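Got a structure here, written out as structure tokens. Questions coming.
For this depiction, one protein chain was excluded, whereas all remaining protein chains were kept in their positions.
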Amino acid sequence: MTGISEHEAMRRDALQEVLNISMGQAANNLAQLIDTRVHLSIPRLHWVSSKHPEKLDETLTVIDVGALMRQSFRGTLRGEVVVSFDQQSRHHQLAECLGYSESLTVAQSHELTLEITNILAGACLKGLAEQLEIEIHFGPPSILSAHSKASDYLARQSLPWTDALFMEVRFTVESISMGTDLLICMPGEYTDRVFALIDELLGDV
Amino acid sequence: MPMPITVCDDSMMSRKSVMRALPSEWEVDITQACNGKEALAACYAGKAEILFLDLTMPVMDGLEVLEHLKEKEANTVVIVISADFQPEVQARVVELGALTFITKPVTKDRLHDVLRTAGLL
Partner (left out) sequence: MSIKFDHIVNNISMGVLVVDLEYIIRYANPFVCDCHQGGGLEGQPLFDTFPELPRRWMEKRIESVVMLQNTSFTSWHQRPQLFNFPGSRPITGATDVMYQSCSFFAVKDESGKPLVCIAIEDSTATAVIQGRLRQTLVKLEKERKYQNDLNKKLETAQHQLLQSAKLASIGQLAAGIAHEINNPLAFIKPNLVALQDAASRLEGLFGGYSKLIEQSGNSKLVSAMAVLSQRLDAEDLRGDVRDTVDEVLEGINRIESIVGSLKDFSKLNQNDHQKADLNAGIRSTLSILRAELEKSFVKVQCDLAELPLLSCYPVQLNQVFMNLVTNACQAVTPGKGVLAIRSGFDAAKEEIQITIADNGCGIPPEQQGRVFDPFFTTRDVGSGAGLGLSVAYGNVAGHNGAIHLKSAPGEGAAFTICLPVSGVG
């Protein structure tokens, strides 16, 4: 990371740590519900520009096709969480934990996937909101695509943003081979607000 | 003589927040490490009677550090401070010889309680 100031580096480090703590809460929530260990990756920050969609493909960790879900959030910060479930993810094995019978209809399996999305997204953003001392609310989750590459979907030209901040973390539950990539996406206008809140946090530390 | 302690975390902000939460009257010699490899080096160099250890780090993570220290039967007292506080993780950490687990973000009160209970103050 050449060319950024010490202050900028500190801010990014702080945002990453805030994210890390939020992800820890999300993992714990899911773990409690399914009574199984959840693995977290180290979170990564991506600054993306819609003018260079090909860069998105290079930076995101999630390179494969998967099922894409999305959920909006609003409040002091505004954006969408995009969750990509690996093509081979067997998260339907969580059906029993979430109150379904072992054999799921198509509609039920969609509902299950959306609920897992809701739980992870909700917890990550709640953690973020608590640390930054702000309020965040959610809309219902929905299916974006049954079978797409996240970077392909997000790089389409018709999207309403020019630059954005994507915060990425990967959750895996090895015992049931479930793999998901969670992206907290905020349009560029909110990046300043995020860092203003980070500055406040750094001031307190 | 000041006690040598090491604070290990890949996040600078996190190391700072741990250091600020330490009791002010405590006489300590602080070494900072930003991954498990550096933490082990500090331990073997005698700079870590107490090690405050994060879990999710690049190069070598916290669990690997604990495994190494257990194998070598090191004298270091390890207090894990992590964002990943799932019950299984906490149990594993204690199994590997850590004294106790503190969930991030760390507070002055929590840290004081832990140190006092452990008789380290």
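Some observations on this one:
Letters A and B mark the chains in the order given here, with residues in each chain numbered from 1 onward.
Here is the rule we go by: a residue touches a chain if its C-beta (ideal position, glycine included) is under 8 Å from a C-beta of that chain, and two chains touch if they have at least 3 such contacts.
No experiment lies behind these values; they were computed from the predicted model shown.
Shown chains touched by the hidden one, complex as a whole: A.
Among A:10, A:65 or A:98, only A:98 touches the chain left out of the display. Check A:24, A:43, A:141 or A:179 against the missing chain and you find that the one touching it is A:141. Note on the undisplayed chain: of the listed residues A:32, A:61 or A:177, the one touching it is A:32. Take chain A: the residues that touch the chain left off the picture are 29, 32-33, 97-100, 107-108, 110-111, 114-115, 118-119, 122-123, 126, 138, 140-142.
Going forward, only the chains that are shown with their structure count from here on.
Chain centres here are Cα averages; for chain A and chain B they lie 29 Å apart. Those residues of chain A that touch chain B in the complex are listed here as 10, 13-14, 16-17, 20-25, 27-28, 31-32, 36-38, 40-42, 131, 202, 205. Within the complex formed with chain A, the chain B residues making contact are 10-14, 16-17, 20, 56-58, 82-89, 103-105.
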